[in-house]
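Report on the structure given below.
Every protein chain but one is kept in place in this view of the complex.
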């Protein structure tokens, strides 16, 4: 469960095309399990969305500025991928608490600040891997629903993203280590 | 990933024997994936421990009073079980933040309060299931290392345990739901 | 292995497009593992068939009126999906016996009545789920091979379909329960 | 999913010890996935039972004469094993219908004749395989609950067992074949 | 892990289209796990390649004459498929040593003769199976990098291919047999 991480300085719009097998490898040259972060708008048309619930509700994703995290794990189990996605959301949420932000809450994998939605998250499978996109708002002007973001929370996005990448990489090592140290039970 | 939960009013000492396949079913009559909580001492001799790292370090577990959580999921994958364990630790940690406790930190699956260890957690496999024990101190007198607990945090253990059981049950439903709503990617 | 079932009153032609991930959810709003039944013709062109054996034999599927069952289970294992498909065919076959029909036989997953083929069945994988189509003839006029159907058997299709949905839902609960009650062996 | 089958002429008491990894191989020299049948009493003490539900109910198994089927599949998935167990029960049940027996019904994996229980069935895992025991009464004198058997049904046990072994072997080939002929869906 | 093998006498160009689910079945009528060999050029354009490393390096595959091996296993695990691919490469490599060829070496899954590359190999997943293409040069005129082949090694390709098919089929039986004869350990 070794994980390679990288913060990409170039601003980039997330439009759903980044949630593809080997996008990280083909774009940034990082091979293997990987988690990259970048900053930019989110603008995902209905036809590029994998969340069929949102497609049914006709709820496209828009935000003027988010910190985006794209993860790819080369495993076969979507169940495991879903759990990794939610572990990432938890680490993100906990990082905000530890940064001193108040008025936070979490429902499922959605993070709220002062009752307004601050994040989006999805995980799915490709034919060779499990893919995740999780993002937290920086700015919120023009979002289709009431939202909050790192600006309102007083959190600087670049340092936050870098620290979260490192935190999740360390936690991934802990999970791998937890796997190998336990004896079985009857 | 349906999960049955129950708070057991009877005080009980955790001595490692509770981490067995069907302990929950045979003791409390709850069938299927289950998470139960009870309050009592922790007293685990080296020969009853599954954490081989602690066995090598000769670090038995003792606490005069903890809230214990025993989980059993009838799945084949230990990897998935390890991730569920860490999701539970995250929900526990977040519950403390949301309760207004300060001075919290987390390293791997260990929760600290004011720099002192507040929790223990382990997950392993039986031949038919994945098993978890996670516990947070209530009192800390006589523990072998510096520890903190819910008393020091000002958190009432029974209400805390009941709320956490319900929170984790709801999150389990969210994860199950996340599994079924996404279309695949190429 | 919880299963949601529904009998759809609207007549519908099965043309192979119904064997798609989330077709049940997007068409009928049923989320999760699901089994739906409807009545209508079967008309599957070669290019919409998943059975490569039939494609090689150039054997398209046609029937003027069938009871169709579409199942989707959000699991990763095609082996498990194939076994679920055959369990469904068995329950269908047994329902006919219990209804007093005579002259029945079964070869693989094909049900025969008085030596004439009465059913079709296939299971495959999408990127996120296992999919099944099983159908039993009601009328048989114009079928490319000698067939029999519920009309010839004297079985009323709507009541039959509803009872079979409920029967399979109950059996699914039994299988889930069988998984969680057994202790392992050496 | 190749399956080796054998009818063992020697009478044998089933006492639970037969449900062990490699019992078939070590006793009858049959290597690999295997299904063997033999005739004899069933006498399983509580401490040899794997069904924890029956253990809790203190319901040991006794029958003066049954046709026993022991199956072992060298697969890792208990879910798949449970489904194979229920497919076997279905084939057994259908064989009785096809033999002309009337008054049959099935609940879960239990077969009833004229409202009286005629069979037992369990599946579990060893460390290297999935194991099944399914048996149908021949005689019923002295059973702890009202039961029926092949004698009451007018079915000759040896021929019945041999035909069922062959039937299940053929069906196993069909399932293996179903796995390899389907193209995937999106 | 039963494997059907066949040497196809007709010369054929490998252009990447042969690495598709059911190509063996639809082209040669061989159903199930299969390994076929044929002789002909390799000419794979970048857009038909599955190796993203080679795509990034813009390294298309060309050889005037190779012995090609296409394998398809109907399993769900890509990890297992990758290991099967490397076992095949090992058997190929060992066959050359046993044939008396000298100056051989192996790096990863690439075989070298007198320091020049003699083989290519790739494995991937379809939605229902794991697919492999492995090939060894016969002639080497016009290859984009320094290569060697069976001609330079003095190995007759048809007999070599037939013997390797049979060798791998036998080894597959040994692996299946190794799976079923071992008792588990604590």
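As written, the chains take the letters A, B, C, D and E, and residue 1 is the first residue of each chain.
As a working rule, a residue touches a chain if its C-beta (ideal position, glycine included) is under 8 Å from a C-beta of that chain, and two chains touch if they have at least 3 such contacts.
On a predicted model such as this, the values are computed, not experimentally measured, just so you know.
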Contact list for the unshown chain, restricted to visible chains: A, B, D, E
Touch criterion as defined above, residue of E:4, E:27 or E:90 at the omitted chain: E:90
Chain E, residues in touch with the chain not shown (by the definition above): 19-21, 50-53, 77-80, 82-87, 90-91, 93-94, 97-98, 104-106, 108-109, 122-127, 131, 171, 174-175, 177-179, 181-186
Touching residues (missing chain, whole complex) on chain A: 2, 21-22, 25, 31-33, 74, 126-129, 176-177, 179-185
In chain B, positions touching the absent partner: 52-53, 55-56, 76-79, 124-127, 186
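Convention: only the chains that are shown with their structure count from here on.
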Contacts common to chain B and chain E (chain labels): A, C, D
Between A-E and C-D, the pair with more C-beta contacts: C-D
Centroid comparison with chain E (C-alpha atoms), farthest chain: B
Length of the line joining the C-alpha centres of chain A and chain B, rounded to whole Å: 25
Chain D and chain E: spacing of chain centres that average the CA atoms, whole Å: 42
Residues of chain C whose C-beta touches two or more other chains: 21-22, 25, 31, 52-53, 76-79, 124-128, 177, 179, 181-186
Contact graph of the chains (line, ring, star, complete, other): other
Every chain pair in contact, whichever chains are involved: A-B, A-C, A-E, B-C, B-D, C-D, C-E, D-E
